[in-house]
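Complex shown without one protein chain; remaining protein chains in place.
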Amino acid sequence: MGTPIPLPIMPGDLTAIGPLLAVVIAAAGFLAVDMAFTREELKNRWTFIIGIIGAALAAVTALMLDIGTGESRLILGEALYADLYTVFFDLLFALLMGASLVLSWTAVERARMKPVEFYSLAAFSFAGMFLTSRAADLLSLFLAIELLSMPLYVLAGFATTSKTGREAALKYFVLGSVASAILLFGIALMYGGTGSIDYVELGAQVSSGGRDSPLVLAGLALILAGLAFKVGAVPFHMWTPDVYEGSPTAVTALMATGVKAAGLAAAIRFLAGPMAAALSYVSVMLWWIVALSMVVGNAGAMLQSNVKRLLAYSSIAHAGYILMGLLGDSLGTAAAVYYTAVYVLSVAGAFGVVQYFGDGDRELETVDDFNGAAKRHPWISLLFTIFLLSLAGIPPTGGFVAKFFVFGSAIQTGHIGLALLGVLTSVIGIYYYLRLVIAMWMKDEGRPVLAELSPTSWVVLGLLAASVLALGCMPGWLWLIVQSAVVSLV
Amino acid sequence: MNLLLAIVIGALYSAGFYLILRRSIVKLIIGLSFLSHASNLLVFAAGGLTRGRAPLVPPGSLAPVPPYADPLPQALVLTAIVISFGVTAFALALVNRTYQTTGQEDIDELRRTEC
Partner (left out) sequence: MALMPISIVLLLSNFLSSTASGQMLQLSIPWVPSLEIEISLVMDGLSMLFALLISGIGALIAIYAGGYLADHPQLNRFNLYLLSFMLAMLGVVLTDNLITLFIFWELTSITSYFLIGFDHEKEEARKAALQALLVTGLGGLAMLAGLLILGEIGGTLEISELVANGVLIRRSPLYVPALLLILAGAFTKSAQFPFHFWLPNAMAAPTPASAYLHAATMVKAGVYLLARMNPILGGTTWWFALLSLFGGTTMLVGALVGIRQTVFKRILAFSTVSGLGTLVMLIGLGTDQAVQAAMLFLVAHALYKGALFLVAGIVDHQTGKKDILQVGGLAGALPMTAMAAGLAALSMGGIPPLFGFIAKEALYESALHMGYFAIPAVVAVVTTGILYLGMGLLVGVGPFLGARPSELGRVREAHWSMWMPPLVLAGTSLLFGVRSGLIEHTLLSPAMKSIVGYRFPTHLGLWHGFSFALVLSLFSMAMGVYVYLRIEDIRRAFRPFDEIVHEFTGANYDRCMTNLMAFARWQTDLLQSGYLKNYLLIIFASTISLTTYTLVSRAGSFSLPFDLPPVLHEVILVAVILAATVSAVFQKSRLGAIATLGIVGYGVALIFATFGAPDLAMTQLLIETLTVILFVLVLYSLPGFTRLSSKGHRFRDAVISIMFGALMTTLVIAALDVQFSPSISAEMARKSYPEAHGRNVVNVILVDFRGIDTMGEITVLSLAALGVFALMKLRPEKEEEV
């Protein structure tokens, strides 16, 4: 017993997983609140306070990480990374958590869920999201994905009363488990082919001939399929429209923003990192996923009259645009990250607005329900328009710059056909997003009702809109950050 | 034996997959269980099979004596077994609840038409 036992956890590691700890503590706090208070009013107040503190703490600890020279650091027995990339996504998820607390509250209550229950489950899901961007081996990746999905299965399931909701919950769960099985399967093959699940080791093996092993390739294809499911890319997308439409809107918002961003964070880290050398071997597969996602998502969205379903289809298309970045070089990867950020902010805003429209139990469902919104509620309609324009990729919003980066990198690396397909499908995007804008601004007959917005909601929505515009008008600074973050992946 | 194990895994996958494609809500969960068995065996097999020797460090020595079974896939499978139990339990609860509220055992009836 003479030699000191090296601890697997270093003190510095705790800062590196600070955001993770912050949300876990917040989750514990929610549970404590639920037990400590009996009055709903007090429960709600403390839930909100603890949630906001948790989100803020997550953001602050993310910023406290010493990035050093930009090299990735391995922490906690080499299971997790700590670098600029994780900081970037930490901030995004922390922002989403804050936005969800402020903007989804009304929708949570409208769906007859208790905020404390909703947010304690959501907090665990956020913990999973914080893990996805930092997973440094396949086991952590698998756990992160499970951790983020499990609470959502529960959330989608227990709050709904309608048949549609039941259907959504069952589909989400069954298909999600199958996707997890596929992911696990891919991990097993990858291990079978290399004898390792570690990203660093995998990367070394893959670039030194491991990519020619049939097992590695099959494993990569299966992991890609499993992640494509979470991201909602074709042909693993079928759950999105049914589940987005059927779930309570607060849960849908979480799926459209957090789950998607987390899936992308994991996919980008894995594909652009250890698998970079093997990527050209699966580029045909990726090409088809991208092309089909853009076509199927946009064409599907054209037909929809239900707003949540429309956003679901369009999110499929956006997954395609984002993954297109991975076909390019490091600029393309950076473009994908940039696009992810813009997409998440815009969708968070769009869902934020959608959740406020409605009366009592009822929320607005179809595009026509929004007729005449601008006449009665001009300011929130303006915010909604900004988010929609960004999703449609129209300047001067961030959505345009993001599309520009992605298409630009695709053209630079010779994927001109794919870029053109992206351009063509974007026009369809303009068509269906503008239907909402037209309904709000150009039709007068409707009388959409708006729930009362608290001052904090206005602040959050305003901030989201401002950042979407800022990303469109002054993309330079974020682009620099994203570029350095991507450098640490390789 | 490797070949036999491979066939077992394939058979489990086939059965599981066939069962989850059925319309009966009960067969669906049984199918899921079959799939998880198959996955666990697969992960286990991916590390290579070694008959008999567990990865234990015998008293008096510092490392296990080779040849011993690969410990890492075992750790993975252990995780997977536990998680799949959680998933199965949840599946049962969800299906139970779905049946209670909708009274529907046919999954095909749980469907909305497009548009």
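Each chain gets a letter, A and B, in the order it is written, and its residues are counted from 1.
Definition applied: a contact is a pair of C-beta atoms (placed from the backbone, for glycine too) under 8 Å apart; a residue touches a chain by one contact, two chains touch by 3 or more.
As the structure is a computational prediction, the values presented were derived from the model and not from experiment.
Peer 1: Determine which one of A:151, A:349 or A:398 touches the chain that has been left out.
Peer 2: Once the missing chain is taken into account, the touching residue is A:151.
Peer 1: Thinking of the whole complex, not just what is shown, which of A:251, A:264, A:428 or A:465 touches the missing chain?
Peer 2: A:428
Peer 1: Mind pulling the subunit B residues that touch the left-out chain?
Peer 2: 1-15, 17-27, 30, 33-34, 37-38, 40-42, 44-59, 61-64, 68-72, 74-75, 77-79, 81-83, 85-90, 92-97, 99-103, 105-108, 110-115
Peer 1: Take the complete complex as the reference. Which residues in subunit A touch the chain that isn't displayed?
Peer 2: Touch set of subunit A with respect to the missing chain: 5-6, 8-9, 17, 76-77, 79-80, 111-113, 117, 121, 124, 127, 131, 139-140, 143-144, 146-147, 150-151, 153-154, 157-163, 170-171, 174-175, 178-179, 182, 188-189, 192-198, 201, 212-215, 217-218, 220-222, 224-225, 229, 234-239, 241-242, 281-282, 284-285, 295-296, 299-300, 302-303, 394-396, 400, 404, 407-408, 411-412, 416, 419-420, 423-424, 426-428, 430-431, 434, 438, 441-444, 474-476, 479-480, 483.
Basically, only the chains that are shown with their structure count from here on.
Peer 1: Could you grab the centroid distance between subunit A and subunit B? Build each centroid from C-alpha atoms only and quote it in angstrom.
Peer 2: 28
Peer 1: Could you please specify the touching residues of subunit A with respect to subunit B in the complex?
Peer 2: Against subunit B, subunit A makes touches at 139, 142-143, 146, 150, 153-154, 157-158, 161, 163-164, 166-167, 169-171, 173-174, 177-178, 180-181, 184-185, 187-189, 191-192, 197, 242, 245-246, 303-305.
Peer 1: What part of subunit B is in contact with subunit A in the complex they form?
Peer 2: Residues 20, 28, 32, 35-36, 39, 42-43, 45-47, 72-73, 75-76, 79-80, 83, 86-87, 90-91, 94-95, 97-98, 101-102, 107, 110-112, 114-115 of subunit B touch subunit A in their complex.
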